[in-house]
Each structure stands twice: as C-alpha cells, then as structure tokens.
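Complex shown without one protein chain; remaining protein chains in place.
Labels for the chains are A, B and C, by order of writing; each one numbers its residues from 1.
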Amino acid sequence: MIYFTSDYTTGAHPEILKRFLETNLSPASGYGEDIFSKSAEEKIRHACSCPCAQVYFATGGTQTNRLVISSMLKSYEGVVAAETGHINAHEAGAVENSGHKVMTVPQHMGKIDSCELEAFVKTFYGDDNHEHMVFPGMVYISHPTEYGSIYSKKELENIRKVCKKYKMTLFLDGARLGYALCAKESDLDLETIAKLTDVFYIGGTKVGALCGEAIVFTKNNMPEHFTAVAKQMGALVAKGRLNGLQFETLFTNGLYYENGRHAIEKKDRLVKILKEAGFEFFYESPTNQQFVIIDNEKLKKLSEYVDTAFWEKYDDDHTVVRFATSWSTSDEDLDELERVLKEVF
Amino acid sequence: MIYFTSDYTTGAHPEILKRFLETNLSPASGYGEDIFSKSAEEKIRHACSCPCAQVYFATGGTQTNRLVISSMLKSYEGVVAAETGHINAHEAGAVENSGHKVMTVPQHMGKIDSCELEAFVKTFYGDDNHEHMVFPGMVYISHPTEYGSIYSKKELENIRKVCKKYKMTLFLDGARLGYALCAKESDLDLETIAKLTDVFYIGGTKVGALCGEAIVFTKNNMPEHFTAVAKQMGALVAKGRLNGLQFETLFTNGLYYENGRHAIEKKDRLVKILKEAGFEFFYESPTNQQFVIIDNEKLKKLSEYVDTAFWEKYDDDHTVVRFATSWSTSDEDLDELERVLKEVF
Amino acid sequence: MIYFTSDYTTGAHPEILKRFLETNLSPASGYGEDIFSKSAEEKIRHACSCPCAQVYFATGGTQTNRLVISSMLKSYEGVVAAETGHINAHEAGAVENSGHKVMTVPQHMGKIDSCELEAFVKTFYGDDNHEHMVFPGMVYISHPTEYGSIYSKKELENIRKVCKKYKMTLFLDGARLGYALCAKESDLDLETIAKLTDVFYIGGTKVGALCGEAIVFTKNNMPEHFTAVAKQMGALVAKGRLNGLQFETLFTNGLYYENGRHAIEKKDRLVKILKEAGFEFFYESPTNQQFVIIDNEKLKKLSEYVDTAFWEKYDDDHTVVRFATSWSTSDEDLDELERVLKEVF
Partner (left out) sequence: MIYFTSDYTTGAHPEILKRFLETNLSPASGYGEDIFSKSAEEKIRHACSCPCAQVYFATGGTQTNRLVISSMLKSYEGVVAAETGHINAHEAGAVENSGHKVMTVPQHMGKIDSCELEAFVKTFYGDDNHEHMVFPGMVYISHPTEYGSIYSKKELENIRKVCKKYKMTLFLDGARLGYALCAKESDLDLETIAKLTDVFYIGGTKVGALCGEAIVFTKNNMPEHFTAVAKQMGALVAKGRLNGLQFETLFTNGLYYENGRHAIEKKDRLVKILKEAGFEFFYESPTNQQFVIIDNEKLKKLSEYVDTAFWEKYDDDHTVVRFATSWSTSDEDLDELERVLKEVF
C-alpha cells in the first residue's frame, strides 16, 4: 500500500528526532519556560522579521484555532470564515463549544473574497437590529486553504483593509503554512504575513513535526495571562520542550522551508503522474494537496493499492479524493504510484 | 403616531391584569410550584390533548430557545435551522454561547423543506469524516416563521419523518403560535403539533401576556432536573405565579385563541388597507405579520405617522418593512392608518 | 395556614398593578427602550445620586448575578464570595456554568471580612504558580446577606480598599436591598453603596415587584454591547415595560423604601412574638429574615399552621428555619401567628 492520504502519516523529520536524542537528559523548565522554547520563539520572531511578536506553542490545529479565537473575541462577537473553513466544517464545533458563532461567507476553492466579506459586514452594521445579532469580531482564513489554494499578497491586503475598516482581527490558520510559503505561485512570505495579520500560526504537525503549532501574535496583542487561558483549555503542556525543541529545529538552517520545498517538488511529480494516468482534476492546487474526481468503481480498485482521502461526493457515480504529498514523500512512493496507475488501470 | 411595529408594543390582555389584581395577596409557593402554574400546566396539557406532557414556563423567546436547545442536545450535537431562523439570525448567538452550532438549510419564506433537510443530514452521515463534524441532533422550526408563514400538516409530518429517521429531536418555536393556530390557511392544531414535535413552546409575550412562554415536552422527555438546569441559566423566576397566572388565564375560556383570532381579523383589514393604498407586498403572510416593499423616500414620510419595523434592505432605493397586528390592535388604529395613507400619499 | 416562608409569596405592591392598568394600552418600544424603563433608569440614577450610572433591568437574582459576573470577568478570572454566598451555595452552579470559578472565603453570618479577603488574595499573588490558578477578579457580597445580616459603612469601605488594591471589581447583590436600607442598624444608603461598589443591583422581586432587578453600573463601566450580551444569555425581555414600569413605580414617592420599612416594622413584631413564645434564635438579623432553632417534633406540629423555610439541619434533633416578613406581611398574619403559638404550644 502506498500512502498519499495526508501529510501526517509519518513521524517527524529525522533532524527533529536527532535533537530529541541530543537534549533528552538536559533538565529544562516546564510549561514553555524552557530554553528550547525560548530559542524557538526568538528564531520565529527573526524569521518573521517581527521583533516584537509574541509566540505560543500549542498542540494541534483545532486546539490552536479554538484557543486563538476564543481568547481574542469578546463574548458577543463571532468569527467570519469561508463556508468550507476548517473551523466551520471539520472541527466538530470546537469554536461554538467555546461560545462563539462561526459566520460564513462564500468560498472560492477555499478562499474568501474581500468584497463579499465587506458586503457581509456592511449588511450587519446596516441592520437596525444588529444588537440582536452576532458581531463580526474576527476574520479567519487559512493559507493554504482546505483546498490547497493560496492567497496572493494583493488579496490578503484587501482582506486586511476590510478588517481594519470594521475593527475585526485577522487570523490566518497556517496548519500547512510551509507548503504555501514554498509554492511557486506564492508572493507571500512570513514577514508579509506577520505584517498583514494580527495573529497567525505556523503549523508543525503537518510540516514535519510530531506535533506543535506556533501561534504568532504580531501586534503585541497576546491576550493577557495567556498561559492561564491556555491552561484552562488544556492547551499547556508540562514538557514545553516537546513543542519548543521541534520548532527550534524547524527554524534552524531553514528546515521548515526545506520541508515545504520537498513536498512541492514531489507534488509536481504527483500531478504529472496523475495527469498522465488521465485523472480529471477537481482542483489542481499550487500546494501539496491535489483533488481529483474519480469514478467510484475505479476508486474501489485504486484503494487496494493506494491510500487517499475521501473529500466529498461529486455525484452519484464519482467522488472527489485528495492526494497529499509531504516533507516525507519519497520518489519510491511516486515510482510505485506510477507503476500501479500504469499497470492496473 | 400609530404603531404597527410589533406584537409586543402594548401590555397584557385586560383579563390577565384582572387576575393579577384578584390573586395578588394570596400566598403561593415559589419557583413554579404555585397553584397558578400547576393549574396552567394542566390546562395546557388539556389544550394539547397530551395528558403526559410536561410543561415549564420561561420568560422570553431567546431564553426559551437557548434553554430547550442546550438542555436537549448532547455536547457534540448542533441544531439545524433555516438560514433565517431566529436562533441563527436574531438571538445574538445565544445558542452558540451555550456551546452548540446552529447549522443551516435553505429557507423558503422562513420555512425549511423536508427534502432539503434530509439531503443535508444524508451528506453528513455520508461523509467519512463525520466524527470531525457537528452531529445534527435537533431540528428547529418556527411556526409561524420569521416571515409569518406557516407549515401545513403534511409539511410538518414530512419533517417529522426525517427527524425520526435520523434520530433528531424536533423543536417548534411558537413565539407567535396563537397567530398560526388561528390563521385561516392553517390545518395544524395544538394536538397535532404536540403529536408531531418532541418539544415546542406556546408564546405568551407576543400573544397577549406581559411575558412568558410555555415549553411543552410532549414525549415525557423533559431533561432530568430541569429546574436546576433552568436555574443555572437564570431562567427560573422566584415568583412562578407571574408566568403561571398569565398562562392559566390565557388557557381559560379560550382567551389564547381569542387573542389569535383578533389579530388575524385585524390583519385582514390591514392587508386590504395596504393593498388599496397600492403597497407592494414582499410577502403577504397568513398570520399577523405583513411585509411590504417600500420606496425609501416614502418610508421616510410614512415614519412620521406610522411606526413599522425595518426588516431588510430590498435594494438601494427600497426597504422591506413589517406591519404587525396583535391581540390589541384596534379598529381605531386601522381607521387612522387608512386615513393617513389616503391623505398623505 | 399563615405564610412566613419567604418574601416572594405574594404578588406585587398594589401601586404597581395600578400602574400596569393605567398604562396597559400605551404603545411602547421593545427591549428596554420604552419610556417607562428610561424614566425608571433616571429615577434610579437620582436615588443613587449617581448621574452617570448605567442601569439595566434583568429578571431574577440568579440571572442577574450570572449576567453581571460573567460579563465583567475575564475568562481567567473567578469571583470571590463567602462560603454561604448565594452564587456559591444556591444558584445551581450558574456562575460556573458561565465558565467562572467561585472562590470562597469564610463567612460570618453571611458576611465576609476584609482582612480574610486580603489574606486570600495575598496568598494567591504570593504563590509562584499563580498563572496556574484562578485569578481573583471580582468580589461578590450580598447586602443583606443570606442570613439577613448587613454591612456597616466601615466594613464596606474596608472591602472596597482591598478590591482597589488588588484591582478586583466589587459587586453587591441587593436582592433584598430595600430591607437593608431600612434596617435601623444600617448606616449605608444608596448613594454610599453606589460610591463604594463598582456594580450592584436593586432587587425588585423580593421587595414588592412581580419580578425585576435593576443593575446599576456605578463607574461608567457597563460592558460594551451589554444588550447583546444579555440577549445571548436570555436576559433581555421583549416587553421591557414589564421591568421598567415596576421600577418606575418603586422609585416614585419612595415606594421602595416604604416597602422596606413595612417589612422591618413587621419583623420587629415577629421577633417579639417568637421571643415571647420561647423560640431560640440562631440569628436575630436586623432585616426581614429571622432564623430560629426549632426542635424537629415541634417543627412538625408548627408546620400544620405556619409555613416557614427550611434553612439547615442544626443537629439530629433540631432544625434552623427561616421566618421572613415582607412588604406585604399584615398584622392579621402576625395576630394569627401569635394566637397559634400561644394556643398550640
């Protein structure tokens, strides 16, 4: 079986494991006060060219989203997201469980449009009864999105403008940020993202770490007593070194980018193989996730050899499935995929 | 100024005030254990031909919706409503504040369609990742809806079928139930509603009481220790007689229906007057709320004489406004409206 | 049966019902924007000599406590109360349900001591791990307390000092405030309470209204978008006139004080009657609630004639019960009590 199921099927980049071994018995403070975390924070500030950024390490995307959103919103505020946004569709209602509404705007291959966003917010403020409605307090976007699409600098600037005009916080979910940063079509780097957002996170779990997401508060806007807030939610680990050391490693010698580039290179070959095999693309994304429309019968057969992820039903006879590459995708995997597609289909 | 703003601009039906006076100094137990509440519960069970119904009196529609929904859902479940459903659009996020997602299906003049509902639920269960999604645990409808429309018996039966098939609770918000029960187009009575829903409420505030909504659990399904649950939310009043006595009065000698019929009669005349004055209807509802499209300039002028409610922007030059009758609308109000429309426009 | 069970067994002061009758058909805006509420707010500001006070009318003590506490605390903060404080002991966990811890200090007949309060807070800040603990963000006191005791001006000033020093909000629950204001031993008036607290409420339900509590934010510190916040919790009534008109009446011609004085006078006679009948006092309070220790056998017999409230078990053979007078206690009630105690015991 070959796995193109997701970017979290394997463990961690070997360099990370090596560092675990090297540092294993060095005593370190708990709860994020350890030297590895402190060093990782510094390296991330540097990578973002944002010397005053405040960094916090959480474990997992949903935990991170819930923590950031619920700690930054006022109780009467909700968060605006694309209909397909992860927080709206695939986090089991975590944001609502924390007390806040997810309000939706249309999605375009996972992205939101600044004009539609503005129209939505204007309608809210234009309604005489808006004190009986949920205030739009934050805009959530992901980059890359659920569909692997990415925002251009211009698009992000436009969204930022709307946020500024209506005093909404802009939060960018970067669960797979490494793959967006290394996409050839991308004109957004960490520095620009730090400038244009109020808070974002750099995903580790899906870009080569065993776990860990680095939340970056870019405007000196980390909520007060954030440690206590995170603790309340169960988002503070005793061995802060677990997340800290992984991010320290990822942000040393450009490993985070290396992981990103690797996945993008393999994705290019993946796309080529899929096209040669005659697959129809639902969306050919610039990042590591590729969506193809596949006949249900064919999918059944394919599943005997290749593991992919169900995405959505296309019609009664077809399904959209996702192929994902990652920092650990190997040429052997791709060779094997090529062989299977050629021989079996 | 004449008021057609809403059905909660005046006080209570005089019979209610009379009963307050008569019983004022009779001592009664607190927290809903008083004889007035007990008698009201019995009368409501009788009116619903549902001898085992459990009745609880809350104060206000949003309080009631939040209480019912949050106490009946499991933590991983959400409630399905029309996009325009009150809980989705105009309760400031009360349901989400209690931890649950409101999931939406399309609306048709405020109503949901059983086929679209089923399609929505099927998509959920058809998704391999549905453990990462919010489970549809309840369906919320209002009758009449936000637009004054009403469900037919057939439509309600169909919704019930979908609920049963997918084990969802069916909750009917009857904030204005009296006006639906008395609509000429209606083939749904209290008994049928009690049979077809799991829980519903009979609105008092908008149908002649100062406050109060009677929640009816129709299937012996009142959540355990409901008094404690309501208390936690601040939905238990010390002087239970306040709600109890009002409902006892409303369900004595058919006063609740009398209030309903009165509003419907006045609505008929209202519609006639509006039509004669050349108003274009956005929706001519069978109940006490009527929606007309009005030129913004004309609205400005009208507002000097008549108070109506802003509903939504129609286009840049037009607005949808609501005219509402109620149990207290008088012929003098309508005479005056007729005069104003004739003389001023 | 004679009722000394509580101060919420009867309806409303007749003047309130009279005003309901007089104003019943006057149209008024919804959601607290009506003229009665506006006038009541103004009268309360005047009564407190606090022209900038912001007033909000809620329905019921638990609702009010939950609303005030949850809207004023940050998520990482809890509220400090006496062990016997209503929010800690008798609100079914409403404050915790809103996400906040109730932290306790010892009680002295229901009151807290400023030194013990300071010791508690100092211990918190003296603990190196306090980021893993709940921050004391507010102090809750009731006046009168659960035991009918009252704070002196000096005591309240001392509590205020501690609050100020440690940046805690001071909230006074005045569910029975009228009875404290009229206690002969009291040196605290509304003006002083408004000065010394950050927020307090004037209880209506237990001092002659059918329902209603007036929250007074004394330092221009009403949380932003408080209407939306209250709506979320189900604490916004459509017919704001219900609460507004009652408070307007209570604060016209000193009716609130008249109600208070009446109960205190009747309490004096009650105490005399109980003493003459040989009852042992658990606590003889300066306000309308009196606590006596009674032999269980005797209590059984007494219960055939007089309704009182169980307070707590004293020992295996004795019980503490509460006798309460109110604005509506009559001399006939007391005559009858005197007769029963003389003839039966």
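We take it that contacts are C-beta pairs under 8 Å (C-beta built on N, C-alpha and C of every residue); 3 or more make two chains touch, one makes a residue touch a chain.
Worth saying up front: this structure is predicted, and the values here are computed from it rather than measured.
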item	value
Per the touch definition above, residue among A:Lys153, A:Lys231 or A:Lys298 touching the missing chain	A:Lys231
Full-complex contact with the absent chain, from C:Gly78, C:Gly110 or C:Gly178	C:Gly78
Hidden partner chain, residues of subunit C it touches	75-76, 78, 89-93, 96-102, 123, 126-129, 131-134, 310, 312-313
Interface with the unshown chain - residue positions in subunit A	1, 3, 5-6, 8-12, 14, 17, 20-21, 23-30, 58-67, 91-94, 97, 205-206, 210-211, 228-229, 231-239, 241-242, 307, 328
Positions on subunit B contacted by the hidden chain, ascending	31, 70-71, 74-76, 99, 131-133, 135, 224-225, 227-229, 231-232
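Going forward, only the chains that are shown with their structure count from here on.
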item	value
Whole-Å gap separating subunit A and subunit C, where each centre is the average of the chain's CA atoms	50
For subunit B, residues that touch 2 or more chains besides their own	91-93, 97
